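With one protein chain held back, the other chains of the complex are shown just where they sit.
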Amino acid sequence: MPAAAADAIAAVCRADRFDIAEIGVAAEASGNPVTPLVQALRAAVEEPTAQWVHFATTTQDVLDTALMLLAVRAGEPLLQCLRVAADACAELADRHRDTLAVARTLGQQAVPTTFGLKATTWLSGLDAAGRRLQDVLRRRAAVQLGGAAGTLAGYGTAGPAVMSALARGLGLCDPGLPWHTDRQRVLEIADAVAAIGPAAAKIATDVVSMASSEVDELREGGDHRGGSSVMPNKGNPVHCVLIRAGAMQMPGLVATLHHAAVHENERAAGAWHAEWESLRSLISLAGGVADRGSRLVADLDVDPARMRANLEASGGEVMAEALVQRLRPLLGHDGSSNAVQRCLADARQRGVTFREAVAADEQVRSVLEAADVDEVFEPRNWLGSAPEFIDRALLAHEQAWP
Amino acid sequence: MPAAAADAIAAVCRADRFDIAEIGVAAEASGNPVTPLVQALRAAVEEPTAQWVHFATTTQDVLDTALMLLAVRAGEPLLQCLRVAADACAELADRHRDTLAVARTLGQQAVPTTFGLKATTWLSGLDAAGRRLQDVLRRRAAVQLGGAAGTLAGYGTAGPAVMSALARGLGLCDPGLPWHTDRQRVLEIADAVAAIGPAAAKIATDVVSMASSEVDELREGGDHRGGSSVMPNKGNPVHCVLIRAGAMQMPGLVATLHHAAVHENERAAGAWHAEWESLRSLISLAGGVADRGSRLVADLDVDPARMRANLEASGGEVMAEALVQRLRPLLGHDGSSNAVQRCLADARQRGVTFREAVAADEQVRSVLEAADVDEVFEPRNWLGSAPEFIDRALLAHEQAWP
Amino acid sequence: MPAAAADAIAAVCRADRFDIAEIGVAAEASGNPVTPLVQALRAAVEEPTAQWVHFATTTQDVLDTALMLLAVRAGEPLLQCLRVAADACAELADRHRDTLAVARTLGQQAVPTTFGLKATTWLSGLDAAGRRLQDVLRRRAAVQLGGAAGTLAGYGTAGPAVMSALARGLGLCDPGLPWHTDRQRVLEIADAVAAIGPAAAKIATDVVSMASSEVDELREGGDHRGGSSVMPNKGNPVHCVLIRAGAMQMPGLVATLHHAAVHENERAAGAWHAEWESLRSLISLAGGVADRGSRLVADLDVDPARMRANLEASGGEVMAEALVQRLRPLLGHDGSSNAVQRCLADARQRGVTFREAVAADEQVRSVLEAADVDEVFEPRNWLGSAPEFIDRALLAHEQAWP
Partner (left out) sequence: MPAAAADAIAAVCRADRFDIAEIGVAAEASGNPVTPLVQALRAAVEEPTAQWVHFATTTQDVLDTALMLLAVRAGEPLLQCLRVAADACAELADRHRDTLAVARTLGQQAVPTTFGLKATTWLSGLDAAGRRLQDVLRRRAAVQLGGAAGTLAGYGTAGPAVMSALARGLGLCDPGLPWHTDRQRVLEIADAVAAIGPAAAKIATDVVSMASSEVDELREGGDHRGGSSVMPNKGNPVHCVLIRAGAMQMPGLVATLHHAAVHENERAAGAWHAEWESLRSLISLAGGVADRGSRLVADLDVDPARMRANLEASGGEVMAEALVQRLRPLLGHDGSSNAVQRCLADARQRGVTFREAVAADEQVRSVLEAADVDEVFEPRNWLGSAPEFIDRALLAHEQAWP
């Protein structure tokens, strides 16, 4: 191919020269937008240059490579949003490493924890999703070049060299061989993009729960305030709602892409075409949840006093595990369980707190001093390795983002 | 915890001591099988040993770690099947590197290729899926240990040390911190397992197509012959059918696991429980398709003569791309296209082959000698980098399986 | 076919005569269990009777008809569970038609409602799902009989008559013509079964939320109490958790069945086989959520006092909509909004309730008397058509279950 022809073609390869809507309409007849685009490109140069347009390549080479470029380019702001969100989580984890809060399992208050540790879980999810996407884009986003059916016949034996040069030119991986009907790369990228959904939705779901009127420990901040169209009293968690909505639409798209990953013979009659919109929607939704996730966490209002109040609202019941463990060597497994159950029942019956019932229980007091009871009911004594886990997550976070 | 207690508990931890059906029935009331299992274990040792059973840990620690063990253990035969299948593909690719066949795109005969290159695509899909699963199991299959809500409060500050020891004991990764509500690990494993579906279904779908009565290039071998219950003439591609059926059920499970990856607060009220059956089914289906895939490829009957006959059936139309490229420098882009279209129409109208029409076309013959036409219509001259791609895939295969 | 042969065959058609496990193992080779079953049946009668076994029919006729029978038979207890659950919701709706509660939108307290109206929403979901499943099973669950490829060639021209007789004998619909590759019936049934998931999960999700420690308005009753393996203080909502887990697995199966509904030519190579496990799992999960749903609602503990307390916890903010509407004709749209916003801010700033702030607001008091303010802040005055909606739902419920 003469260098002058290449230069002439490159000179007209400018998006603003082409009417995308017109190409879109024409795509209907050929079943893809490349055919009309190639025609328009050929018309934009003259013979004999025109014969070198789309030389020895095929529609799928163009579209597959374009999808990969799109994934890599969209991946940059997406990863940036994830990183901002993760940094904000790290900040929360560090700042609230001593902020007592109650852990909730299956909707029920369980045991003490810290808000810092809650934020650590958010952090580790975001870091894992971010690391995975970085890694997969770096390793797997490759040019596709196979020609009509994967032999690159039109290039003689120069195919691999052209493939390498194209990869260098576009900043994508050189796949070594065509992958037009082996969609493992597409799957690996799609799966990694999709994993951003749950990482962000975990945070949004926790915030919806913790921002509910009855819990009221967190509130969305920032300059928006999710007003209701009719209820002026409300401050709706808009970021959370839209993150959850976005994340909820992603698994269906992942499933579509897994179905569409079976490409028969040398070009799939439908499965390939089903990838286009699905992968773009998936990336777009991931971008939305990552962007909103970064703003949600960065602007989050935290109410440590309310966290403390909620922790104390059970009258000490959330310390039951601590009490059982303290009593077990003294009363045995069954003895300690029975004692705790008796105190729980006693508290409910007499309308006193669990802690009061424990302090008044003869069997318990036969083995524990008042100071021991105080010690057991101090949440700070029952945080285990929470601070250590926070340190570890912060260290891992520093290493996750090069 | 006294060493004697540990030994006593370990001594009763034998699956055959427990009635799994009974535990299953009892699981209905607690919502999980760990509660009745722990009760049975406690009953199997005596106080004071009983108090050390399930010490400072929680149901989710047991189930999450069990799921990871299951993934790793099931992963071994699964990877072995994949490797056998990939080895068989490599064998086919190597043996049939010169076996001419026709490439089919969108159901239509397109250009020449080799059966070896077709097998190479199967190979690269299996290798990619296998490498991915090996990698993810090695890096991400970790113990879960968090205690009631992720602080490991019951171990004081010894939590991380216990976690490491547990990981070593079970041959799983040490995650550094609990991941009970960060399901990125589960997702990453599930996604990798699910990618086996399309890798195997690609092969099965190709074989169904190439084993169809009208194509008849491949046939399932082995000692089964998929007899019809009523049509003695038939030899149904049973392996293919069941591989496709298995693979078709996997994307829905992946989607379920992506939905179920959002775990609110410190334990999800349903999302976690939805993982159990979904992940097990996914692994089980992957095992089925990998096993059948290995047998399908290893026993495949290949008919090179029929491949050659099908390649020739179009009377040279599959060489149209080659002809266009040969004519283009001589007649220009439009000129060469017009000449080829004219010959196609002429052939159909006169009932001769495309090749005959080309040989008789005045314009073509004004620029090409008879020997040139013969050269253009020789499929072996239009295989491009097929042999090189086979070599590359075989080399990559050797490196994919340590 | 001689009547004596029919009788002889019918006599051996008893499930206990066959080794299901053995048939299952043999199914592996043929790709379906019918081939070995037919062999076993033939072996169980003698020639010449054996030739009439499976006469002129095919594997798919047997399996498709069996799936339909299974759907109808499983449908009975499933619908019974739904009805019990719906009856229990109707009972709750009727009993709690005057039980004040707070409505929550996007996790936030919104306006007053009644617990009866909440139960009405549960009721209408269950009734709709139940009506739909009754209707679809009655209209669409049909025998499949097409013979080898849908012509019923083996029956001469008697095919339609045999089909009708089979339908009568099995209590299924007569489809008029074979549907082996038209899966609209399967889809319609699967979709209806799947709709049970959200109907039940809506209830379970509401109960998890309303049973959370901080809301505490509902509690699972019955003889189980979802104890934690380590936290004696907890009463986990086990029914809800498992209903949600079951419902979360159903959409993936629906999607699989929609994918598997495309059956190529006269028998699908995989799509058909993918239906078997998917439809059975879907029905089984629906049965589980319906059964647990019926127990959840029937045994539910309701705490009207706590509902009232939560309604009042906002100090009247949940009456903001009522206040705006009352003020709007007096102050205009903007004027009334501004007044309410001012009072909300004032309340938060001064640490008084919204109601107190309103009662002290000069502009408000310039247009409303103290008695007017009392009237506005009475939740019972702001229930709109709640009682009417309850009556309508109860009436519809009576008509939904013949």
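Letters are used for the chains, namely A, B and C, taken in the order the chains are written, and counting of residues starts over at 1 for each.
Note that in this section a contact is a pair of C-beta atoms (placed from the backbone, for glycine too) under 8 Å apart; a residue touches a chain by one contact, two chains touch by 3 or more.
A quick note: this is a predicted structure, and the numbers were derived from the prediction, not measured.
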Left-out chain, listing which of the shown chains it touches: A, B, C
Hidden partner chain, touching residue among B:233, B:349 or B:399: B:233
Sole residue of B:212, B:284, B:363 or B:381 that reaches the chain not shown, by the stated touch rule: B:212
Residues of chain A in contact with the chain not shown: 29-31, 34-35, 38, 54, 56-59, 147-148, 154, 204, 208, 224, 226-231, 236-238, 240-249, 251-256, 259-260, 269-274, 277-278
Residues belonging to chain B that touch the chain removed from view: 102, 104-111, 208-209, 211-215, 226, 228, 230-237, 241, 252, 255, 259, 310, 313-314, 317-318, 320-321, 324, 337, 340-341, 344, 354
Contact set of chain C toward the excluded chain (per top definition): 42, 47-48, 50-51, 53, 56, 103-107, 110-113, 117-118, 120-121, 124-125, 128-129, 132, 147-157, 159-160, 176-179, 181-185, 187-188, 191, 194-195, 197-199, 201-202, 205-206, 209, 247-248, 250-252, 254-256, 258-259, 261-269, 321-322, 325, 328-329, 332-334, 336, 382-386, 388-389, 392-393, 396
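Following the convention adopted for this analysis, only the chains that are shown with their structure count from here on.
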Chain whose average C-alpha position is farthest from chain B's own: C
CA centroid of chain B to CA centroid of chain C, Å: 34
Whole-Å gap separating chain A and chain B, where each centre is the average of the chain's CA atoms: 24
For chain A, residues that touch 2 or more chains besides their own: 104-107, 110-111, 209, 252, 255, 259, 321
